[in-house]
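Presenting chain A:
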Amino acid sequence: MTASALLEVRGLDVEFTAPDGTLTRAVRDVSFTLDRGETLAVVGESGSGKSTTALALLRMLPGTGRVARGSVLLDGQDLAAADEAELRRVRGARIGMVFQDPMTALNPVLTAGAHLDEVLRAHGGRDKAARLARAVELLDLVGIPDPERRLDDHPHRFSGGQRQRILIAMALAGEPDVLVADEPTTALDATVQDQILTLLGDLNRRTGTALVLITHNMGVVARACERVLVMYGGTVVEDGPTAEVLTRPRHPYTAGLLAAVPRLSAPSGTRLAGIPGAPPDLSVLTDGCAFADRCAFTEDRCRTVTPPLVTLTTRAASGEGTVRVACPPATSRSAPLPAAPPPARIDRPRPGAVVLEAVGLRKTYRGRGLRGRPLTALDDVSLTLAAGETLGIVGESGSGKSTLARVLAHAHPSDSGTLRLDGVDISRPSRRELHTVRRRIQMVFQDPYASLNPRMTAGQIIAEPLHAFGIGDRSRRAQRVEELLLLVGLDPSAADRRPRSFSGGQRQRIGIARALAPEPSVLICDEPVSALDVSVQAQIVGLLTDLQRDLGLSLVFIAHDLAVVRQVSHRIAVMHRGRIVETGSADEVCENPADPYTRALLAAAPDPVPPARHREPRSTQVPA
Partner candidate 1 sequence: MTAITLPAPGKPARRSPRHPYRAALASARGRVGLALVLPVVLAGVLAPLLAGHSPTDQSDLSLAAPGTPGHLLGTDDLGRDLLARLVYGIRADLGIIALAVPLGALLGCLFALLAATHPAVDTAVQRAFDLVLAFPGLILALAVTAILGPGRLPVVLVIALAEIPAFGRLLRTGILVEREREYATAARVGGASPARVLTRHILPNAVDPLVVQIAVSLTVAVFIEGAMSFLGVGVRPPQPTLGAVLSQSMPYLADAPHFAAGPLITVTALVLGLSLIAEALNREIRR
Partner candidate 2 sequence: MTESYPSPAAPPSRRTALRAAGGGTLLLGLGLAGCRSAVSASESAEKGGAAEPRRGGTVSVAINSDFTPSLLFAQSGQSLQHRLVYNTLTRYDDELTPRPELATSWHYAEDGRSITLELRSGVTFHDGRPFTADDVIFAVKNLQNPARAAQLRATAGVITGFEKQGDHRLVLKLAHRVNNLFDLFEFMIITDRNSVEEALKGTRLNGTGPFRLTKWSPGSGLSFTRNDAYWQPGRPYLDAVEFRVIPQADALVSSLRTGQSQLTFQVPGRNLAVVKSSPGLTVTEYDTGGGAQYLGVNTTVAPLDDRTVRQALALAVDRDRILKQTLGGYGLASAAPWPKSSPAFTEAGRTHYGHDPAKARELLRSAGHTRLDLPLLHLGLPGDTAVAESLQYDLKQVGVHVTLRPTDPATAQKDLISQKMPALWTMSHGFAQVQPSTLAVSAYPFNEAKNTSKYRSAKYTRVVREAWTSPATGAAANALHREISDILLDEAFIIDLVIRGNVQVAAKDLHGVTLNKFAYLNLDNAYLAA
């Protein structure tokens, strides 16, 4: 730790008090430093405490959260002990923050100019004209075209990426020394994410602003930061130069996380190793390593003593740097953990005859409001799906892929076009036919929380299709629910609990069990893993692959992450603006993309391979 450190966090503890008075330690004993102009990534899965740490820096903890112990020293000033007025002088002026969701982080009733003006007013109080000029300058800096004119536009007139740029401009308005970006690209499409990361990198270089980037995405870490801090269960488990940590992880969790990240380079039909179990519930954590329950290397001492962060000095190929690890077995081990095994190939039967066929599907949504333009979600989409085949569909938000899923599953009718199931036209089914069709085609939804009725128990949810299709009597249905729960890897006792008591991955398993209940032959999976943490994502992908193999299902697997899609799919269809722009075998599309849009997608996908071993930052251009 250098004396010249810009920001030094020492022994930070953050506690939340539940309404019933119990304390939850969301952040435990976190220490790190940040130098001027440095880029630091804080990476971890949901519940790791990474966002809470970021918020605690500026004492912006929500609700009952408070900094219980420790200090946050900014050039020697302890922010953890500062009063509100002092904090206000730091917020925006010394430390700027960018938040995750650009859709909600901007005030809908204020114009872009007003947003910037607010920050400029808060710091400096220059005259109005000067503020206006500065606002234009800032918008220009973050790459908003035609800034003078756009000052008067409200947030909803900007795209997601542009909103994130405005937020960055706001964070930079006070010319801060540190920019803290909390998951700044998570809500954005890959191509836009790439642009924002490029922007952040540029700003860091041009203005010398240090960057703390909070993310769950290893690819983003690799792409944007020199140093990485890995958090798990509210505490730092590993810390070091990005290249070092990503290539030679010391902590078993870091290793597991890396292994679970799907790589674009991994060929179709391989399996990822997920980390078993789910992230810990911070409110019940006691002493001992938080990862102990999921770790393959757990020893007795891991469960009793909270492992300290130990500094290891390495002179690795990737350069000089200090690595810190909170894992006694790892520190005592001389060599780094063995690199993650290459993804294992799984054997799966060849696809059979065509089960589902779509020809010329169209779907247009009526525009909102009187002047709203109609939105074409599906524009002449045709595809086929063979028995036992997985068809991957990739596309960015607004590409029409979710609409396609709903049309295929008969959740929404299409405007025109033909759908055939086993050669039978089911485009405009009667009520009775629809019933039959639905029994054959089932769907798994993106959001495992929203797609489960919060008022019903898991058992009722899974039994719902059985009930609807009149399968079995009451006791037979109960038995079937039990079988299904086992099939998706849940304990049968889960049947009596409601969705909110399950974790995300478990909920998605319930969703899958429900879809499997009427024994369908086609399963439409609409972004089934995009709301899940990487380690859990690998589990669910594995489950779906296994189920397909064992039950002979035909899968339509929709996702925005090309790497996952390539892994699970036989064939891939790339969607853009309601059209399928390219189809082909999974490996072929990923290796030799024909369509420029596919190429752009591929180029924008961040890969958790350190930049040192990679090509120089790509300039990506999305075809308009």
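Throughout what follows, contacts are C-beta pairs under 8 Å (C-beta built on N, C-alpha and C of every residue); 3 or more make two chains touch, one makes a residue touch a chain; residues count from 1.
Basis for inclusion: all candidates are chains of the complex that A comes from, given by their letters.
Since we're looking at a predicted model, the values are computed, not measured.
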Would you mind pointing out which option among 1 or 2 touches chain A in this complex?
1
Chain A residues touching candidate 1 in their complex are 18-20, 22, 274, 276-278, 280-281, 283-284, 293, 406, 409-411, 435, 438-439, 442-443, 445-447, 450-455, 464-465, 467-469, 486-491, 493-494, 497-498, 500-503, 506, 511, 514-515, 517-518, 539, 542-543, 546, 550
